[in-house]
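Now for subunit A:
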Amino acid sequence: MIVSQIFDMLDAGIVILDRDLVVFKWNRWMSTHSKISSEEIVGKPLFEFYPELNKSWFLRNCKSVLTFGNFAFISQKLHKYCFPFKSYYNTLGYRFDYMQQSCTVGPLRDENNEITYIYITVQDVTEIVAYEQKLIEMNIKDGLTGVYNRRFFEPRLEEEFQRHRRYNRALSLIMLDIDHFKRINDNYGHQAGDFILKALTALVEKKIRIVDIFARYGGEEFCCLLPETSIDSAKVVAENIRKQVQDELFQFKDMEIKLTVSQGVAALSKDIENAESLLKKADDALYSAKNTGRNKVVTAK
Partner candidate 1 sequence: MMTPEALDVFSDEEKDILQEIMNIAFGNATADLADVVDIYVKLSVPSVQVIGIGDLPEYLKTTIKTDGTSNIIEQKFWGNFKGSGLLVFPGGTERDLMAILEDQDREEVASTQMATLEKGGLLEIGNILIGACVGKVSELLDTFVTYSPPQVLQGDTHNCNFIVEQFDPSQTAIVMKTLFTFKEKDINGFLLILTNHESIGWLRKALKNFMDSYE
Partner candidate 2 sequence: MINKILIVDDSPVARRMLRTSIPKDKGYEIFEASNGQDGVEKYQELKPDVVFMDLTMPVLDGYQATAKIRELDKNATVIVTTADIQPKSIASVMELGAFTLLKKPAKAESIKEALSKVEMKLKKLRENK
């Protein structure tokens, strides 16, 4: 049979199950990836080999297809995968423990139009998922430093502002700027400047929590949003960063570079109407730190 040859040649998994979810067919693709041969699995209940599929969502999808003759779409977004097949490839720098899959379940009818079997097709979408993650990352992260970009930061600031105000929780914001960054570029070159930006963000990230949102706001200007944090605590964090930067000797190739940062700190209060005003308050404080000698932390009034 010409058509049946496709069954084993196709670059996708095909499984056929009977009404009791006993395996009726298992194509070569499935054998290759599962390391279970067709001879081994055919005639046995699927759950004997994949007990992890004996869950309400999987049963519901199969039941729906058997009852209504419709299709069930098991998306990668929701389930990641149906069959736990090891993923060996490193796509775009991402490693997935298991092959990401997009699966479809559908009915197979006999000559009387009765649904006697269901099929499951398994598609490997690992590469697509990697591209998707890369795209998302590119969209929300700064290409040079790897911290969040402004496009990601601004809506998050808005969200956090609304949430904290609604529940009357403390929220602080630090704005940070590298002092005389232009001089670093001029004296050591742009490559050194780029290195400093990367080294600084790495240093700051060690000083903050996972829940804090740290972003590159402009050229050498950074923002850090600290949820559930009072202005006094935020000031301690900023002071920590300031001191660490001041004491650090940054080494790029054979150059040793010293630098300092200025910071402005502001917190959510009753008189701040919106996220923009909070940002402006922190920015004003930063400006005042710059104007009163640099290498210091100024708290907004």
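With respect to how the candidates were assembled, all candidates are chains of the complex that A comes from, given by their letters.
Points worth noting:
Criterion: a contact is a pair of C-beta atoms (placed from the backbone, for glycine too) under 8 Å apart; a residue touches a chain by one contact, two chains touch by 3 or more; residues count from 1.
Every value quoted in this text rests on a predicted model; they were computed, and no experiment measured them.
For subunit A in this complex, the touching partner among the options 1 or 2 is candidate 1. Every residue of subunit A that touches candidate 1 in the complex is listed here, in rising order: 55-57, 60-61, 63-64, 67-73, 75, 77-80, 104, 106-107, 109, 113.
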